[in-house]
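Scroll down for the structure; my scribbles are underneath it.
On to chain A.
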Amino acid sequence: MSNFFSSSIGRKVTMSLSAIFLMTFLILHVTVNFTSVFSEDLYNSLSHFMGTNLLVQFILQPILIFGVVFHFVMGFILESKNRSSRGVNYAQYEGKNNSSWMSRNMVYSGLVILAFLAIHFIDFWLPELNTKYIQGDMSGMHDGAFRYYDELSHKFQPLWRVIGYCVSFILLSLHLFHGFSSSLQSLGIAASRKKLLKTIGQVYAIIIPLGFIIVAIYHYAIH
Partner candidate 1 sequence: MNLTLKIWRQKSRKDKGGFVEYKVSEISGHMSFLEMMDVLNEELIAKNEEPVVFDHDCREGICGSCSMFINGEAHGPDRGVTTCQLHMRKFKDGDKITIEPFRAKAFPVIKDLMVDRSSFDRIQQAGGYISVNTSGRPTDANSILIPKEDADLAMDAATCIGCGACVATCKNSSAMLFVGAKVSQYALLPQGKVEEKERVRNMVAQMDLEGFGACTNTGACEVECPKGISLDNIARMNRGFIGSWLLGE
Partner candidate 2 sequence: MSVLKSNVPEGPIKDKWTNHKNHIDLVNPANKRNIDIIVVGTGLAGGSAAATLAELGYNVKAFCYQDSPRRAHSIAAQGGINAAKNYQGDGDSVYRLFYDTVKGGDYRSREANVYRLAEVSSNIIDQCVAQGVPFAREYGGVLDNRSFGGVLVSRTFYAKGQTGQQLLLGAYSAMNRQISRGKIKMYNRHEMLDVVKIDGKARGIIARDLTTGKIERHSAHAVVIASGGYGNVYYLSTNAMGSNVTAGWKIHKKGAFFANPCFTQIHPTCIPRSGDYQSKLTLMSESLRNDGRIWVPANLEDAKAIREGKLKPTALTEEQRDYFLERRYPAFGNLVPRDVASRAAKERCDAGYGVNATGEAVYLDFKAAIKRYGTEQALIHGNHNPTDQEMTELGEKVIEEKYGNLFQMYEKIVDENPYKTPMMIYPATHYTMGGVWVDYNLMTTIPGCYCIGEANFSDHGANRLGASALMQGLADGYFVLPYTIGDYLSHDIRTGEIPTDSAEFIEAEKQVREKLEFFVNNEGKHSVDYYHKRLGKIMWDKCGMSRNEKGLKEAIQEIKELRADFWKNVIVPGKVEDMNPELEKAGRVADFLELGELFAKDALERNESCGGHFREESVVMDGEQVGEALRNDKEYAYVSAWEYKGEPSDAVLHKEELEFKDIELKQRSYK
């Protein structure tokens, strides 16, 4: 099998499998976040469950982190190998005439998402680790109530953060616009040719980032 993973197609397949895993995770993430728009309680209890459940914390979370890291690392490896396959660059290259911006710039949309993730980790994940595993406070409570909803709405107070957040998700949307069908194509399913899959991909690429954006704007607006 080592030949498989060192081959160009094999690497594309791993890229696409990690992508599909991450896309599934995004559905879960946006669903939980969106509950904050209509039910503080539901959001709090879901967050607490995710934050304290052993299966989620010690099995699924490491897998997720591995998936994220793998997707980025493999993405950069492929990108650098692909770039070096050219040798001498063209003086004039009109990629816009034959392909979409999204498809040609996955590495850039990916980099923005990576930058976002770094901030995201600093904002939510590191404090969370600090609270739970360093200070040992697994209660999820603050001043007698669940802290999750308040933390969330607190983060979306500064306008610059909301704007940055929105921009990142627009880029995620672009990344997904190409990424969804591309991941299927790499697995041998010509998704851009099948109308249903194409529509699903487009709807997905809009709905998921839009969900995150609505949450951010909602919390900014109600305060």
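One rule holds in what follows: contacts are C-beta pairs under 8 Å (C-beta built on N, C-alpha and C of every residue); 3 or more make two chains touch, one makes a residue touch a chain; residues count from 1.
Selection criteria: all candidates are chains of the complex that A comes from, given by their letters.
These numbers come from a predicted model, not from an experiment.
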Report task. In this complex, work out which of 1 or 2 touches chain A. Result -> 1
Report summary line: Within the complex, candidate 1 is touched by chain A residues 1, 3-4, 7-13, 78, 81-95, 97-100, 103-104, 106, 178, 181-182, 185-190, 192-193
